[in-house]
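All protein chains but one are shown in place.
== subunit A ==
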Amino acid sequence: MATLTLDAISKKYPNGHEAIKHLSIDIADGEFIVIVGPSGCGKSSLLRMLAGLETVSSGELLIDGNRVNEKEPAQRDIAMVFQNYALYPHMTVYDNMAYGLKNRGFGKQEIAQRVERTASVLQLDHLLTRKPRQLSGGQRQRVAMGRAIVRDPKVFLFDEPLSNLDAKLRVQMRIEIKRLQRELGTTAVYVTHDQIEAMTMADRLIVINNGAAEQIGTPMDIYDSPQTPFVASFIGSPSMNFLDGELIGDQLRLGSESITLPKKHEFEGAVKVGIRPEHLHRFDHDQERFSLNLNVQLAEPLGADTLLHGVVPGANGADVELTARLRGEYRDVSDEPLRLGLDLNDLHLFDSKTDQRLATC
């Protein structure tokens, strides 16, 4: 159990590529941190620096208040679960789990006790004598977990550990990992590009774009008030729609319409207006004054909901693509555009120039 402090961590690869730029965060003891971002944004680079597999170019890395920048992975007392599990193919499940303990000089008896306890937690008891190749993907994943847990490290590091599993198993393992981490109370850093994993598992999320942390916060924080259009479109599925608008006082001009906003902003000028698909609903004449006319091009029934893809007329006549998520089934066959309404409190406004969320006052 440990705290983890990243103080302006940067990673510059020998070829000059800056994979991580001045990232800082204080991670509390027992916290579950999820790092998300698009492919190539530097998630693995960051995690590998925490593990000690990659050198830290600048900044300071502290575990429990002690600087570990120069320490070997084995001396940092961390455990890592790799995407492709990286089990030792020639060792049995038992030996895979015991290897780290052996190298740390634990006695035979202590090792056996620990491995057996971990195996029973992960339901691997009956597989201890098998080799990795005799296991299913899910079982291998569990062994990789076991190898991390059995050492009782200060920090767990996960690099997309579930991406090789099928959808159902992924959900199951996701819950199991979260439950185990809670029970053990071990600090964990988890890399994924699956935003459902990110939302459901994290105590706090770090959204990385191009090597820089765009936003750090609880999942609901980030969902409710994303700081940039990038974060807004990355978290939430399907991703947020953006329309160009202009803010003058409390009037928002959107295409040909002018809307009176419920909240005031200290800003005037061009804005990006973000609308989450799930916040759109069928227009209700009695309660609402603002509507969007969606020319539906494609309807995707998901069962409980239906995704509608289409275009709405934007500023100066150009069409803008928009996705809406409506409750229930969609059976409208008329050629008429569909009128969609939304609660104006659910609008997200970003400054078009700086890409920053507008503060309300």
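We take it that a residue touches a chain if its C-beta (ideal position, glycine included) is under 8 Å from a C-beta of that chain, and two chains touch if they have at least 3 such contacts; residues count from 1.
Criterion: contacts and distances are computed from a predicted model.
J.: Just by its UniProt name, which of "Succinate dehydrogenase subunit B", "Sarcosine oxidase subunit gamma", "sn-glycerol-3-phosphate transport system permease protein UgpE" or "SLBB domain-containing protein" is the chain not shown in this complex?
T.: The record names the chain that does not appear here as "sn-glycerol-3-phosphate transport system permease protein UgpE".
J.: Of the listed residues A:S24, A:N66 or A:N103, which contacts the missing chain in the full complex?
T.: The missing chain is touched by A:N103.
J.: Just one of A:A86, A:A212 or A:A270 touches the chain that is missing; which is it?
T.: Going through A:A86, A:A212 or A:A270 one by one, A:A86 is the residue touching the chain not shown.
J.: What does the interface between subunit A and the hidden chain look like in terms of residue numbers?
T.: Output for subunit A: 51-53, 72-74, 78-80, 82-84, 86-90, 99-100, 103-104, 131-133, 147.
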